[in-house]
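Complex shown without one protein chain; remaining protein chains in place.
After this line comes chain A, so read on.
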Amino acid sequence: MADITMEAPAAIFRPGTSDKEIEAAALKSIKRRKQVVLFWQIAILIGSLGLWELSSQMNWIDPFFYASPSAVADRLYDWAVNGTTEGSLWYNLGITMEEALIGFFSGSIAGVVVGIGLGRNKLLSDIFSVYIKAINSIPRVVLAPIFIMIMGLGLASKVALAFIMVFFVVFANAFQGVREADRDMIANARILGASDWQVTRTVIIPSAMSWIFASLHVSFGFAIIGAIVGEFVGARFGIGQLISIAKGTFDAAGMFAAIVLVMIVTLAAEYVMTLIENRLAKWRPQQSLDTH
């Protein structure tokens, strides 16, 4: 087996190598590749954190403004154990998550429904497209003060902001997904006997699904942005409020700690979404094993 080069895109085998051996070699090379990728990922993480820590310790950068990984970790630990100035960390995180999740679910459901509805109806989409473009051209965050003025400092204003951020992304993708649905495939379904609703359910929605999922991946992040920006502008609790307070007291470690929390939450949500997507999209060609 020593003469088989693993790094080459396609390994060349001696004549007479059995299928079992080839399979084993292929599996081994896949595993090896995964390890290489993981190794570099971890190395880069450790390297950059280490550089940050070192620069901060050595005073190459001002620790007062830039903090350091160890200070951030301390702050997170402190928040987790002793709570923040605004009450328990988990309570604040819970508030932000609640705002983001409600905004995310309502925004994406509304986006999918309206996107598919307008995508299926040429007349409605011609009429509304100009308004959608107009509203879409507003940078969503400028709506935060208005929402807070109208709906107050509580949950509703943040949910509204998260909703509006999510809605347009999902809507645009669902709409596009419907438009991209294969015309022959729709004609095929109709000739096979499908009603309009059956066409929507069995052709339009599945073919728009990969577009919709692509938007859902980014839009959870947008929901978090909506919630946090809303909290910046005016709130009593939440991660955004923590960041706002940290800013007020020139507490760099506090700000970075809040950012790390948001990152963890968003990555976790992304992971769950990928799991769901893979379950739903098992019909798609697999990319990995084919090549090498």
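The definition used in the following text is that a contact is a pair of C-beta atoms (placed from the backbone, for glycine too) under 8 Å apart; a residue touches a chain by one contact, two chains touch by 3 or more; residues count from 1.
In this text, contacts and distances are computed from a predicted model.
Undergrad: Pick from "ABC transporter ATP-binding protein", "1,2-phenylacetyl-CoA epoxidase subunit B", "Cytochrome c oxidase subunit 1" or "CbbQ/NirQ/NorQ/GpvN family protein" the UniProt protein name of the chain that isn't shown here.
TA: Options "ABC transporter ATP-binding protein", "1,2-phenylacetyl-CoA epoxidase subunit B", "Cytochrome c oxidase subunit 1" or "CbbQ/NirQ/NorQ/GpvN family protein" considered; the missing chain's recorded name is "ABC transporter ATP-binding protein".
Undergrad: Would you mind spotting which of A:A194, A:I245, A:I259 or A:M273 touches the chain that isn't drawn?
TA: That would be A:A194, which touches the missing chain.
Undergrad: Applying the definition given at the start, please give the residues of chain A touching the unseen chain.
TA: The missing chain touches chain A at positions 182, 184-185, 187-195, 198, 202-203, 206-207, 209, 281, 283-285.
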